[in-house]
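Please see the structure below; I have some questions.
Note that this complex is displayed minus one protein chain, with the remaining chains in position.
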Amino acid sequence: MTDSNQIQMDQREVRRRIEARLASRHCKEKLFRGLGIASIAFGVLAVLVLFTDIISKGSSAFVQTQIQLQVTYDPAVLGIDTVDEESLPWANFDGVIRAALRERFPEVTSRRDKRALYSLVSNGAGFNLRARLEDNPDLLGKTETVWVTADDDVDTYLKSLSKTEDGFLGRTSEQQLGWIQSLRDSGEMEKHFNTTFFTNGDSREPEQAGIRAALVGSLYTLLVTLALSFPIGVAAAIYLEEFAPKNRWTDLIEVNINNLAAVPSIVFGLLGLAIFINFFELPRSAPLVGGLVLTLMTLPTIIISSRASLKSVPPSIREAAMGMGASRMQVVLHHVLPLAMPGMLTGAIIGMAQALGETAPLLMIGMVAFIVDVPHGITDPSTVLPVQIFLWADSPERAFVERTSAAIMVLLAVLITMNTCAVWLRKKLERRW
Amino acid sequence: ARDHISIVGSSTVYPFTTVVAERFSRATQYKTPVVESTGTGGGMKLFCQGVGENTADITGASRRIKQSELDMCNGNGVDVVEVLIGYDGIVLANARGEAPFELSRKDIFLALAKDVPNPDGSETLVPNPYKTWKDVNPALPAHDIEVLGPPPTSGTRDAFAELAMEGGCKKFDWIAAKKKEDKNAYKAICHNIREDGAYVEAGENDNLIVNKLVASPKALGIFGFSFLDQNADKVQGSLIEGEAPTFESIADQAYPVSRPLYIYVKKAHVNVVPGIKQFLAEFTNARAWGDEGYLADKGMIPLPTAKRQQVATDVRKLNALSNLAAK
Amino acid sequence: MRNVNVFYGETQAIHDVSLDIGRNQVVAMIGPSGCGKSTFLRCLNRMNDTIDTCRVEGELSLDGEAIYGPKVDVVPLRARVGMVFQKPNPFPKTIYENVAYGPKIHGIASRRAELDEIVENSLRRAGLWNEVKDRLDKPGTGLSGGQQQRLCIARAIAVSPEVILMDEPCSALDPIATARIEELIDELSENYTIAIVTHSMQQAARVSQRTAYFHLGKLVEVNDTETVFTNPQHELTEAYITGRFG
Amino acid sequence: MRNVNVFYGETQAIHDVSLDIGRNQVVAMIGPSGCGKSTFLRCLNRMNDTIDTCRVEGELSLDGEAIYGPKVDVVPLRARVGMVFQKPNPFPKTIYENVAYGPKIHGIASRRAELDEIVENSLRRAGLWNEVKDRLDKPGTGLSGGQQQRLCIARAIAVSPEVILMDEPCSALDPIATARIEELIDELSENYTIAIVTHSMQQAARVSQRTAYFHLGKLVEVNDTETVFTNPQHELTEAYITGRFG
């Protein structure tokens, strides 16, 4: 009984001590929780800051200044008589545009002034006309009103007007300003949606530059990467986790894989150059090689996360299947793999995101290049989005600044689409049981 | 077999080769050449590997080919045709809103060299003691010396060392005299850039340097002329020897810090890879590299007319370069 | 407890249960699987709070204080109402740390010596001291199932609770280990109030003073253990304890 | 089985155990925790193969065929010797697929209708058909514990094994569910040989014809269940069954 009494007293003492510390513990709890929220907020804030920064810089690239001109497809100026495959490439569409400009501003006469006038219009604008004429050969000899793309200097000036009072003049002269003013007043100069940005490959003229080639290149490259790294990574993870005996060798492989994750990506480029290009003689600048290199680079990530998700499958499931007389392979294929798949997908997505944003290793294998033509296969020369961004970020022309950001927006859009797909896929797979 | 021209090489020449490549493919039926930006040395390495369809046809260089590179090329059976295409000005600039600098090459040398002649006038070298521009030259502002420039691995840096630093260094007679005795020592004095933080290696992205200048208005930056041209609202070029870096002053060589740009063509490929001749023809056409050509629009400083003609005829003959001294 | 209702989302798991538990008593709860024994037990120290969908209605009180009162802090509540789970769940720490965990977080011991004492006392009372005194710094997960369960009990009593809830503490153990635990419960009941959920009627008969029989979320009968087993008032109870049920 | 020795790495878990199991008999294995019952049971269908450190010596045979023979394929072996585990572990698939899995991988049914029939029969025999027939396409993990265990039994009998091994099949279940399973074992013993490990001597007494008592990795006694419980030959056995032990 005394023992019991002592315990009762003890309990009271204990209660007192607990009460004494309660406040500080709850305080800590709140603090901890607050820290958690702050961390999340920090992460989300970082995303938002980056996004607003990029969007504010890049959104203007989605419109493009255009000039309305009365053009006459005069055979004499064009230098062709008929519209066909043969003659079109030689036709002088620039001449047509120049004639139209001279007509619009008849007061310009001196050679110097004319040059200044011509430079209002993008020097790729002739291609718009060529495309029109190709679609509609009847236009030859006729006159029509078309919108042609303005030069990047004009475009940059116009866009900067909305930001500052005077606008960024750059290399635009007083005289050109006058013409621009007159065109704007008469509604012959407007900003239109920039389709070129999505339909063209790279160009040295900012107003003609687009991301199509890089986007397609990225898709091809990622396709190769995904098609190789996911199966190989999952297979490697399965072997290591389910079949390999646990010994020094597996330790070695494990360390090896972790270590590969730390190898700077450019070293993978060196490897790719030595093996795929110099030894196997695969073509330079091709998505095939890029994909191979990125596969080697993302494999560790995928293997590590796949192993983690294989580990998290409860052993009771394996036992159950094994007890049913399923072979090891069947246990893995029928039970373990489906359960581990959502986790593996997460890893694959992280790996793919990494591959999608990578530039350095591609430098060594020739994908950091100026490529205009949209690739049609995995062996055509092509570049990828981050490289395009990198190259544009390094270009002197002011108009590339907004295009750089716009390309980043596209890259992020691809990324977000990928993530959404992964989340959706994960949900779908998980809901099955 | 490859049906497009493959071009590698300098990042400085890259903007110019690409624009030619684009126009060339528009004007002809050839595929657009693929232009890689690998740096001058990297380009040379790829270019000189040998001949055959998996090697590059053309390489760009922001300096002349070195004898060692030429030897390597020749050793691998590569005959190279040299084409001087124009000049690039290297500018020192600071942010607009601050007073523009007026520098001499001597100022530049004294401000940036690792070791400078002893300020007391004796013919010895001391580690660079100057902290502010005013220390270098009383006419300059009292800002700390802070110059953002390319790293040692960049061709621009080499050119800057050779043209600006050496130019200033030569002004000290006793150093200039060393050139004859011990060329290496002379170069070491003239080319070595200080490493105590006054010179900031800022990477090879010139746009980044421009924007960093805006962020730190007291600093100077070193970059190519085309970036000054395009960012005239943000930065202003410093006057060197009284000359502002303008298109004209660089073209007539009044502005002292400009370097030649080259492309090198693999002679053996000319009849193998479709379009090389036509590409060269486009490059050496007046509408491209002429005074009012589109390359000038992009910021390349054209050659003088006479020089242009001479290069154009040489190119047509496709004379291979065998020895640097021969030129 | 009065008129306790517990809901998981839409479905009601406990219907209107009222039950009084006296001090230093052992109350056993029996009933077929899924009848809500665990759920009810978990109400007593608000462990149900951790389940999002779970909602508890009714009045539950401990020493006159409402358990689900708006101002009640679950932390000291759970220190007063300890819990032992069906599956032994020692922390992946050393044996010593397992037992010292509660006193540490609650700040019960201010000095190391005091802590040592509490650990030793608790392990002694859980009848584990002699078996583990030489390997206090070995991981608790390395013990056998029965030992692990006793470790969990030691862990629970280390904070000197008033009530100990046990949810089928022996179902993962062999008879010998079970017997030890039952002995232990007997000893502990001198100082603690114990509510135990069990599958085994024999066990309920052996250890408890009062027995409550649950059926489909309802409390069918609660009475002295002897009465319940020898003279059940309700036919369901009778059916269950005679094994006719199901 | 003759002179079976099992080692986990260095430590020996089973010492020289010899035991014969007759056809269509229920053999219960009892013994204190950790005495090697599970280990022994798992030898019978080579489930120990999955544990790297585990090494089995001695002769084990099934219908005269050596189980650990060099040419034995464990897959058909495990189809002949089914296993039910302590914790119900249905696959995270539908109820139908759970039962159909074995027949599928062993190629027992060639047509869908045949498979349906097997599934229905197995579930019927496991006494689960009526409870689940309307929700065959619901996940098996959604059932109650007892149902899950019966599902596991249904799954095991779906491949028509000769022997069924059960490792404490009822320890996670309530008495009613346990009773159902015991009934089931009784029914199954008409057609199958069953080896069951249990903690509950009552259970052993209820369901088995023969009982083997293990102690510290040794087989102490094996005899008709009645004999073991009424007239144990060995004092250890007696001590254990009278509860004096430990």
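Note that the chains take the letters A, B, C and D in the order they are written out, and that residue 1 is the start of every chain.
Here is the rule we go by: a residue touches a chain if its C-beta (ideal position, glycine included) is under 8 Å from a C-beta of that chain, and two chains touch if they have at least 3 such contacts.
Note that in this section contacts and distances are computed from a predicted model.
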{"item": "UniProt protein name of the chain not shown, from \"Inner-membrane translocator\", \"Phosphate transport system permease protein\", \"Phosphoribosylformylglycinamidine synthase subunit PurQ\" or \"K+/H+ antiporter subunit F\"", "value": "\"Phosphate transport system permease protein\""}
{"item": "Omitted-chain contact residue, chosen from C:N89, C:S144, C:Q202 or C:T227", "value": "C:N89"}
{"item": "Which of B:A27, B:A176 or B:V200 contacts the chain that the document leaves out", "value": "B:V200"}
{"item": "Candidate in contact with the missing chain, chosen from A:V83, A:L183 or A:L271", "value": "A:L271"}
{"item": "Chain not shown, touching residues in chain D", "value": "73, 75, 105-108, 110"}
{"item": "Those residues of chain C which, in the complete complex, touch the missing chain", "value": "45, 47, 50, 74-79, 82-85, 87, 89-93, 101-102, 105-106, 139, 141, 152, 155-156, 159"}
{"item": "Chain B residues touching the omitted chain (full complex)", "value": "1-3, 29-30, 38-42, 45, 50-53, 63, 66-69, 72, 76-78, 146, 148, 151-155, 158, 182-185, 187-188, 191-193, 195, 197, 200-205, 208, 211-212, 215-216, 219, 268-275, 277"}
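The rule we apply is simple: only the chains that are shown with their structure count from here on.
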{"item": "Centre distance in Å when chain C and chain D are each reduced to the mean of their C-alpha atoms", "value": "32"}
{"item": "Separation of chain A from chain C, taking each centre as the mean of its C-alpha atoms, in whole Å", "value": "57"}
{"item": "Mean-CA-position distance for chain D and chain B (Å)", "value": "83"}
{"item": "Residues within chain A bordering two or more other chains", "value": "none"}
{"item": "Interface hub residues of chain B, defined as touching at least two other chains", "value": "none"}
{"item": "Interface residues, chain C side, partner chain D - complex", "value": "31-34, 144-146, 171-177, 179-180, 199-201, 240, 243, 245-246"}
{"item": "Touch list for chain B against partner chain A, complex", "value": "2, 4, 6, 8, 11, 14-15, 17-19, 21-22, 25-26, 28-29, 31-32, 34-38, 54, 204-208, 224, 226-227, 229-233, 292, 294, 297-299"}
{"item": "Contact set on chain A toward chain B in their complex", "value": "89, 115, 119, 123-124, 127, 168-171, 203-205, 277, 281, 283-285, 363, 366, 368-373, 381, 391, 393-398, 401"}
